[in-house]
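For this depiction, one protein chain was excluded, whereas all remaining protein chains were kept in their positions.
We just call them A, B and C in the order they show up, numbering each chain from 1.
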Amino acid sequence: MIHVEIINGPITPFPSDNSHQDDGAELVFNGRVRDTEHGENITALEYEQYEGMAEAELRKLAEETMQKYPVHNLFCRHRVGKVNVGEASLHVAIWTKHRKEGLEGMSWFISELKKRIPIWKWAIMEDGSRIPSECTHR
Amino acid sequence: MIHVEIINGPITPFPSDNSHQDDGAELVFNGRVRDTEHGENITALEYEQYEGMAEAELRKLAEETMQKYPVHNLFCRHRVGKVNVGEASLHVAIWTKHRKEGLEGMSWFISELKKRIPIWKWAIMEDGSRIPSECTHR
Amino acid sequence: MITVNVKCFSQVMYALDTDILLIELESGATTDTLEKIIRDRADGKLDGVSLRTAVNQKYIPDVVELKDGDEVAFIPPVQGG
Partner (left out) sequence: MITVNVKCFSQVMYALDTDILLIELESGATTDTLEKIIRDRADGKLDGVSLRTAVNQKYIPDVVELKDGDEVAFIPPVQGG
């Protein structure tokens, strides 16, 4: 099952419950905003999306991940708008039978997300100015 | 920071809050009991530990992981006693600057845990019988 | 003549100081012609910036002919995550 969402506002994690009787491995990633960008202190990042295309590409990527790896469920929320330091901009949960494919699937999904989902960020500096963040592609 | 615990009873997840200002990556793993062991239906696993040594080895392993990978925090709870199908027997949370080292650290930590922490499991079958589970070492 | 909507994001928005442009092109014009127009308007600010082309919200692998009403975006390196 796939669930992808691009949301404006704090991310609520997907429920981690006991209903996955055939999934031995549940892996959750939270990507959080760090307090520096290129060595300069920031107070927040502001994420901009290509509305429509970003969510469509995210869904396509989730489908590809599930074709490439034996992933049973892939849930993803990506936040747009202003995200303060410490808060999560990305939340991904993956359920697999074994952990190996979960770790590989997670790694691939996030790497690809950072290459192709049309989302960009601006750094909000301590003085309140807003500057385009450079691409890091890591 | 390290936090390791071996507990008898349901696992409460570690808090996922917004206090990690320099950790861009928060990775959480839940190892859950699947409904089959070697092709046979089970209702639960019962985990047995070498009391004292299991927790000491787990702490040692967490320390090694933090020496080997740039992990800022490694928290782990392993459950012993009866764990029903679907429930988590293992809960690991790792905070790192970037996701790559988090994924690598998580992968290594769990692989080593499965090699050296003196914990064993017994399968509780549908008829109530309790049989030693074979080692899989995956 | 055809008219296309060009959506501008991130560095492209920054370079052109707008998030949308309506551009008239000769019939039969292709995406690379349009990219050249956009880069020229940026007055050097997009030099060295790699751009992927999306037409109607899908990445296109190669140059395509544009149709009246197409939505086009020249997508600078993305930064999600």
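A few remarks follow.
One rule holds in what follows: a residue touches a chain if its C-beta (ideal position, glycine included) is under 8 Å from a C-beta of that chain, and two chains touch if they have at least 3 such contacts.
From a predicted model like this one, the values you see are computed outputs, not experimental measurements.
Interchain touches from the omitted chain, evaluated on the whole complex, reach B. For the options B:I11, B:L27, B:A62 or B:I110, the residue in contact with the chain missing from this view is B:I110.
Checked against the hidden chain, the listed residues B:P13, B:P70, B:G86 or B:P118 yield one contact partner: B:P118.
Considering the complete assembly, chain B touches the hidden chain via residues 31, 47-48, 50, 52-54, 56-57, 78, 89-90, 110, 113-121, 132-133, 135-137.
Quick note on the criterion: only the chains that are shown with their structure count from here on.
Averaged C-alpha coordinates give centres for chain B and chain C that are 49 Å from one another. Within chain A, contacts with two or more other chains are made by residues 31, 110.
Residue positions of chain C touching 2 or more other chains: there are none.
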